[in-house]
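Data block below; observations after.
For this view, one protein chain was removed and the others were kept in their places.
For clarity, chains are labelled A and B in written order, and residue numbers in each chain start from 1.
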Amino acid sequence: MTDKNPFAHVPSEPGAHKEDPIIIADHVQRRFGGLTAVDVDHFEVQRHAITALIGPNGAGKSTFFNLLTGFDKPQKGEWLFNGKSMKGVSPAKVARAGKVRTFQLTKALNRMTVIENMRLGAADQRGENIFAAFVPSLWRQREADITERAHDLLHRFKLYEKKDDFAGSLSGGQRKLLEMARALMSEPEMVMLDEPMAGVNPALTESLLDHIVKLKNEGVSVLFVEHDMHMVRRISDWVVVMAEGRIIAEGPPDTVMLNPEVQEAYLGVHHDTDLSEESSS
Amino acid sequence: MKRSLGTRAMVRALVVFLVAAAAVTWLLSAQSTAATSQSASLTSIVTTDTANHAPALGSAAIADSIAVTEVATPEQTAESDAQSRVLQNVFNGVVFGLLLALASVGLSLIYGTTGLSNFAHGEQVSLGAMVAYFFATDQPVSIPLTPWEFVIGWPLWWAAIAAIVIAGGTGWIQDKFLWGKLRKRGVGVVQQMIVSIGLSLALLNFLQWWIGPDRLRLSKAIEVRHQVGPIQIGNITLMSIAIATVVLISVALFLQRTRLGRATRAVSDNPSLAAASGIKVDSIIRLVWIMAVSLAALGGILMALYDSGTKFDVGAKLLLLMFAAVTLGGLGQPYGALAGSLVIGVVVETSTLWLGPDLKYATALGILIIVLLVRPQGILGRAERVG
Partner (left out) sequence: MGDLLVDVVREAFTPTTAAFALAAVGLNFHFGLTGLLNMGQAGFMLLGMYGFAITVREGGPIWLAVIVALAVSMVFGLILGWPTLKLRGDYLAIVTIAAAEMVRYLGRSQNFNSLTGASTGIRGNEFKGPFEDLSPFPDRMVDVGPFAFHGTRSTSWWLILVAWVIVAIFILIFARLSRSPWGRVLKGIREDEDAVRSLGKDVYSYKMQALVIGGAVGAIAGVIWSLGASVQPDSMGRPTTFWIWTLLLLGGAATIFGPVLGSILFWCALVLIKGLAAMWIPDTVLSQEQLQPFSLLLVGVTLMLLVIFRPQGVLGDKRELAFND
C-alpha cells in the first residue's frame, strides 16, 4: 500500500487511464428499444480506491452498474475485471470472480436469520453441492470457519447480538449493514455499492461511511453509485460523472463539481442536488 | 391514440386467427389427401358424426363419435369427403372458439386488472350451466342440506337469464367479500392463486354435491339440421353462434367506445398507471368480476346447448383450454383472449382428424406450454409482465 496518491498523474477527463485499473470497459452500449441508455467509450476503475459514479436521474448509472455486475447484457462492448473478460458472464460468475454487489432496495433475506444470511455469503462451501450435502463431515469444518468469519464481521458491523434473529425483524438501516457485511463474506476484491445511502437515516450515515473507508484500507476496491453529494465528497477518491448514457467528466471530488458541463447536466435535469461547497461540512 | 391501439390489436388478432385457421386447414387437407390415397390402411380415421359435431367435452364425446373404416372409394370423392370433414371441423372449432371466448375474456380481464390467475374460473362456467339447469329442468331438484325436492321447470330463456344474473351476483360477492379483502390486506398474487385453487375445489365438489354427477340436458329440443355447402349446422348451434357473437361484439364495443370500457382496458393494461391517472381502480375491478362471471356463465349455458348436454365438471375440463387461449392471446388483453380462443378452438377440433379424439386437449396444452416458453406474453401482451 503506497501512500502516494494513485490519481496524482491521472488527467481529469472522461475515460482517463488509471495507474492500476481493476476494471477496464470499452465501447459499452445498452439500448432499450429506441432509447440508448448507456454509451460509454472507455472506462477504468483504479484498484484499491473508492470511485464514485454520479449523475442526474436517467443518466444511465444504474444500467451501467448492472452491466458491470452481470445483471444486464449490453448490445455491444467488452470489459475486463482483473484482466479477465467479463463479457457475457452471468452475475453469479462475476461474483465468484471477486466482484460482489449490493442492491439499492436492500435484499436481506428476510425469512432467514442474520447468521444464515452471512453464511450464505461465503464462497467455497462444499456443502452447497447436493452430493456433498449428504456427508456432513465433508463440510463441517468449512462451516465452522465460515461461522467464525461471520461472527467477526457481525461484531465489526455491530450486528452480533442480532445474529439469531430473522433478518426481516431488523430495522432498515441494520438490513443495509447486513447486506454489506454479507457481501464481504467471500473476501471480494471489489465491492460495488448501489446507492448505499438510499433510505438510510442520517444517524447511520457516518457509520456506513466509516465502514466503506475501512474497506479501502483493507485493500478492497470500491465503486458506488450515489446521489448523496455529501457522501461523494467525503469518501471518494475519484468521481465519474455520467449524463444521458455517456461519461461526461472524471476527476477528484473537489474539482469535478466545478466542471461547467457537470453543472449544466445537473442544473438542466435535477434541480435539488446540492452542488455548492458551503453545504459540505 | 387508444382508439388506434385497439384497432391495431383487433387487426393483429384477426390476422393471427386467419393465418392459424388457414394453416391448419391447409395442413390437414394436405394430410388427408395423402391419407385417402392409402385409404385401405386407414382404419383409424374417426368420422365425426356431424350430427353430433364432436363435442369438445368429456369422455361421453368419444362414445358419441363413430369410428368408420374408410372403404376404398374413388380418390376424388374421398378427397372431397376429407375436405368437407376438415371444413366441418374448422367450423366446429370456430363455434367452440366463440363459446370459449365468452369464458376466457373474463379470465384475461381478471388477470390484467388484479394479477390473479383465477383457477376457479372453470367453475364459473359450470356454475352458469348448473344454475340454468336448476331452473329449467323438469326433473325434481333440491337445495343442498334440505330434504325437500321440487320442480321449477322454467322456460329456458328465463332460466338462462336468471342463471346469468345470479352468476353476476356471485362475481360481485366474490370481489366484495373475498378478493377485494385479500387485496386490501396486501395478500400476494401467489397466495391468492392458491386461494382460487381451494375455491375451485370447493365449488367443483359443491356442484357435484348439489346437482349430481350425471350428464344433464338443458333443453329437450331436437336440433333441426341444415346443410350449408359442405357443413352441417343445427339451428340451436346457429342460435348459440348468434348470441355469442352479439355478446362478444357488445363487449368489444363496450371496451372500445364507452368511457367505462376504456378505463377497464387501461386498468387491465397497467393498473398502477391507471390509478395514477385518476381512474377508480376498485370499482373497475368490481365491474370486471361481475362481467367475467356473467360471461363465463353464459358461455357455460351456450356450451350446454351446443353440446346437447353438460355436467358439473364441464368448466373444470375447460380451465386449461381457457388458460391456453388467454396465454396465447396475451394475459390481460381481452382481444387477445378472443383471438386465442378461436385459435385454440380450431386447433382442438381439427386435431381430432389426425390425433384421435382423446388427444385433442393435448394439442391445446402443447400450445400453452410452447407459448409460455417461447413468448410468454402471448401475441398481444407486453414483455414486462413475465419475468
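Points to keep in mind about this one:
Everything below uses one rule, namely that a residue touches a chain if its C-beta (ideal position, glycine included) is under 8 Å from a C-beta of that chain, and two chains touch if they have at least 3 such contacts.
Quantities reported herein were computed from a predicted structural model and do not represent experimental measurements.
Only one of A:N5, A:N57, A:N110 or A:Q263 touches the chain withheld from this view, namely A:N110. When the omitted chain is restored, the residue from B:V165, B:V189, B:I222 or B:L273 that touches it is B:V189.
For the options A:R101, A:R149, A:K176 or A:K216, the residue in contact with the chain missing from this view is A:R101.
Where chain B meets the chain that is not shown, the touching residues are 59, 117, 145-147, 182, 186-191, 193-195, 197-206, 208-209, 213, 316, 320, 323-324, 327, 355-356, 358-359, 361-362, 365-366, 368-369, 372-373, 376, 386-387. Not every partner is drawn; the one left out touches chain A at residues 69, 71, 90-93, 95-96, 100-103, 107, 109-112, 116, 119-121, 123, 125-130, 132-134, 136, 139, 143, 166, 168-169, 182-183, 185-186.
Here, only the chains that are shown with their structure count from here on.
The mean-CA centres of chain A and chain B are about 52 angstrom from one another, to the nearest whole unit.
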